[in-house]
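All protein chains of the complex are present and in place, except for one that has been dropped.
So that you can tell them apart, the chains are marked A, B, C, D and E in the order they are listed, and the count of residues begins at 1 in each.
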Amino acid sequence: MIRAFVCVARRDLALALRRKSDVANTLVFFVIVTSLFPLGVGPERSLLHAMAPGILWVAALLASMLSLARIFEPDFADGTLEQLALGVEPLSVLVIGKIGAHWLLTGLPLTLISPILALQFDLQPLAILALCGGLLAGTAALSLIGAVGAALTLGLRGGGVLAALLVLPLYIPVLIFGAGAVGAVESGLGAQPHLLLLGAFFLTSLASAPWATATAIRIALD
Amino acid sequence: MIRAFVCVARRDLALALRRKSDVANTLVFFVIVTSLFPLGVGPERSLLHAMAPGILWVAALLASMLSLARIFEPDFADGTLEQLALGVEPLSVLVIGKIGAHWLLTGLPLTLISPILALQFDLQPLAILALCGGLLAGTAALSLIGAVGAALTLGLRGGGVLAALLVLPLYIPVLIFGAGAVGAVESGLGAQPHLLLLGAFFLTSLASAPWATATAIRIALD
Amino acid sequence: MLEAVSLGCVRGERRLFSNTGFSVAKGQLLRITGANGSGKTSLLRILCGLLTPSDGKVLWNTRPIGEQREDYHRALTYVGHLNGLKDDMTPHENLAVASTLAGCPAGRSARRDALAGFGLAHCADLPVRHLSQGQRRRVALARLALQNPSGIWILDEPFTALDAEAVANLSRIIAAHAAAGGIVIFTTHMEVTIAAANIVLVNLGQQADRA
Amino acid sequence: MLEAVSLGCVRGERRLFSNTGFSVAKGQLLRITGANGSGKTSLLRILCGLLTPSDGKVLWNTRPIGEQREDYHRALTYVGHLNGLKDDMTPHENLAVASTLAGCPAGRSARRDALAGFGLAHCADLPVRHLSQGQRRRVALARLALQNPSGIWILDEPFTALDAEAVANLSRIIAAHAAAGGIVIFTTHMEVTIAAANIVLVNLGQQADRA
Amino acid sequence: MTTRDSDTYYSGNASPSAAKHRIHWFHYASPQTFYPLAGRLIPWFAALAVLLGAAGMYVGFLVAPTDAQQGDAYRIIFLHVPAAWMSMFLYVVMAFWAGVGLVFNTRLSAMLATAIAPTGAMFTFLALWTGSLWGKPTWGTWWVWDARLTSELILLFLYFGFMALQAAIDDPRRADRAGAVLALVGVINVPIIYFSVIWWNTLHQGASISMKSAPTMAMTMLLGMLLMALCFWMYSIATILARVRCILLERERHTDWCMTELRGTP
Partner (left out) sequence: MKPRHKRFALIGAGLATLAVAAGLVLAAFQKNLVFFFTPTQIANKEAPQGRSFRIGGLVEGGSVKRQQDGVTVRFIVTDTAKSVPVEFRGSLPDLFREGRGVVAQGKLGADGTFRADEVLAKHDEKYMPPEAKAAVDQAQKAAKTVIQ
């Protein structure tokens, strides 16, 4: 079981690294979104500072959401998804492998690069720490929830939008607590409660999302 | 020539309306991005007001960029693009048809919906007018420029990011003038010069982008 | 032994077939024939457990396949219309992943032999996106050489895009598999001669025009 | 008359063929043979003008095709490995678009006849995504019935996925086109008998292993 | 517009006879003759670059007087202005050769364009870097979003895009042609950079040197700047030629002349 799990995760990582796009795509998107804002909003320091948590978190959320839209689609189109479904191990385990790879390729780099982008906005060191911690748990939760949406809408005609509509209500709490953590530190309060809630959110989705995703994939292949 | 042009545009419109996603996708994205910000940033009025032009324009730019990434890809994958290239009419004319359809499906709805979203931010009526006018010409220019990027990266490994990297330098002026127009009105000046420049930008891309796109498509099919 | 018990299938508004039953024992070949659109692919996917039939059931060793999915999948190899290959990976890597998922990871040399058996030695390390139509099909089929020798092969038009030599080669491989006690279920529109003792035919008839 | 003058083609690091020349006159059939990966598809794409050859040129009525693209495309119909169909549109709509782009818009009844000719009457209004493999191929081929009668047809493996009846039907259509003064250039791995007077063969040889 | 791309599409190296007719014009455009010629020229240009650079530095840092407004900080001008000039000039040259490659399907000109891009990007970066270094003491800020600065930054992105696009495409012929399209589309940025200080009132100063009027600059300062500009020019030629030679060898390694060339220099 572990072997199949590792195999799937490694396959996705290898594919992404080979295409480069998938890794870079999200990162570039994240960097672009955060850097376009100063261009659009104008160079006023205080304004940018106040906007920082919102901009960073919205950008991270969008980056994660957009990259998720196509997590199963290529496999569906070229027939490898049906091969996964015909594999010996439970599909939900393989799905965790795929989601894990996705997170390693998007959530993690995003978290790692965020301190640099935060510098643009003059955030204090503690706030940056809260940002990273929040993103670590938050992006993982986003990947898990997003995968359910992506699987549900696989092969459906209205694909992309529907997934967004299904997934967004669940994304919003992540956004609010995530941006809240940064804001709390900036205004001199502790970020702990926010971060704990994010952690709980992550664990809950870890327990339920893979099963839901696997079921949705079987339905899509039918 | 006109007939083939209309045929291609109608085909793309019909396909998009049939899938619905393509229209709704961009709109939903636009709405989400602009509405998430108040959530992420907090409800401070003056802050939101000052950010408004930037947020609206960045969101429009991203929506347009993301939907463009796949303007030629499906046609490339299912072989209809090579049929277009083997058509009797110049490819550049057919390309204008495709871009036109794309604009009707993204730029136009985006422009039409923007006044409603602008209300969130307390913009004055004149500023909203400048926003719409700017978006009208600006999104058209974005569609044209973006098509070049999409065609250049068709079937490449790093596709998506690369397209963004190629296209963004040319997007930046649109963003600056677009957001500038709204800002100018807000601060009591006329938006006219900004809008005129956006118009010029649009016309210049109209004259050059279809040719570049057609050439890029032929190169990609090679 | 694989049994289909009074299977029926409805796609969209159309009933493709109903009350179709057969059984295939070890060492037997089953060829499904029928015009375009008569439901062959649908039937094969039902046999794999990918599609739920509207009536009837599929039994393997007398138990429904849904109740023993893991064991059934260990015995099964399905090559469909789609090749199930990743364009960005080489044939070698594709085979490595496929064999691991099928529960019997193959070493590098085993994979090399499998590819060579399908005449792909010289392009085993090119990304699949650069291969010709027929070469891709061959990579998909090379999985057959890696799976357990008494398994069930379900092949949907395996001969498409193959040149004459490769067709002959594949026929030989199919015959050998059956001779070794395996089961092969396949469809094809081509006239192929397979030197096997025991071929069962199931005809799904003309294009399904019935309501 | 279509002429290929000392064509050569290099893909990646490999030279697929070189110094290949032939000419096809009106009423002639040209069949290109060769193993998988020998470069048949590449040659056909060069003849269409989609691929630039590394050497040589293609002449139509003694002028390079690049200098008269519009006229050449008006005469040309290409059916490649890919069907060139939109999954979300019906066969009818697909044909309408294809014929308009080819410069000879077909009316509804002409399209209906073309589809019926390929046995698709009953699924002419289903979206293509619901069709079987063979039915899709038929839709792609139905374009042939709408184009001008003395044109050039370039067909890449047109017989794949077709059932026996459809294969016979297509062979008939090809023969008739040649008899009416058209040119047909095609590849196939199947043994097909086409009742035409004048078939030229070009062999691209074995899998291109040369450097 | 169709004739244009049709030429490139079908003819070009497909017609050996045409190459024979052009041979007088394009003698040095053939890789075999160009390769050794470039090899012979490189040392000369490199030497010139070193000499001019030394002279320029000497004039700029030891001879030229202090500026009345800025004191000694202004001396960064001897790097900034030549680098900025070269960044724009090289882009135009690159687009020109890329366009020639696209239209006439000549291999060498496309390779020239590929070879120019990194040098151009380097000078663009140098202009941006020295500019913002200079901006801190004079203007009081590293960076402002004024038209000159923004458009120069866009130029850097265009160079990057050109290089990234070419790197992403395996097939060199396709890479050349795709790059050419991008380079041509980006040319419009160059006049914008140049005229931005006239069209908008920017924080960046206007032109000190123009065709129409006498330079508003002391003669020795001007001399230092011109020497440095010439030095950069020679340096560019030398590096570009060297890079073209590498690209030539890489792409034509299967041809006879490359084989002999490679065997000759073990």
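FYI, a contact is a pair of C-beta atoms (placed from the backbone, for glycine too) under 8 Å apart; a residue touches a chain by one contact, two chains touch by 3 or more.
All values reported here derive from a predicted model rather than from experimental measurement.
Chain E meets the missing chain through residues 1-3, 65-70, 73-74, 77, 137-141, 144, 146-147, 199-203, 205-208, 216-218, 221. Touching the omitted chain from chain B are residues 1, 90, 92-93, 183-184, 186-190, 192-194, 196-197, 199-204, 206-208, 211.
Heads up, the rule we're going with is that only the chains that are shown with their structure count from here on.
Between chain B and chain C, the least number of touch steps comes to 2. The geometric centre of chain C is 58 Å away from that of chain E, both derived from CA atoms. Listed for chain C are residues 81, 88, each touching two or more other chains. Shown for chain A are the residues that touch two or more other chains, namely 18-19, 39, 157. Note for the complex: chain E touches chain B at residues 1-2, 5, 9, 102, 145, 150, 154, 157-158, 160-161, 164-165, 168-169, 173-174, 177-178, 181-182, 184-186, 188-189.
The part of chain C that touches chain D in the complex is made up of residues 11-12, 34-37, 41, 81, 119, 122-123, 126, 130-135, 137-138, 157, 160-167, 189-190, 207, 209. Listing the residues of chain D that touch chain B in their complex gives 48-52, 70, 73-74, 76, 78, 80-89, 93, 97-98, 100-103, 105.
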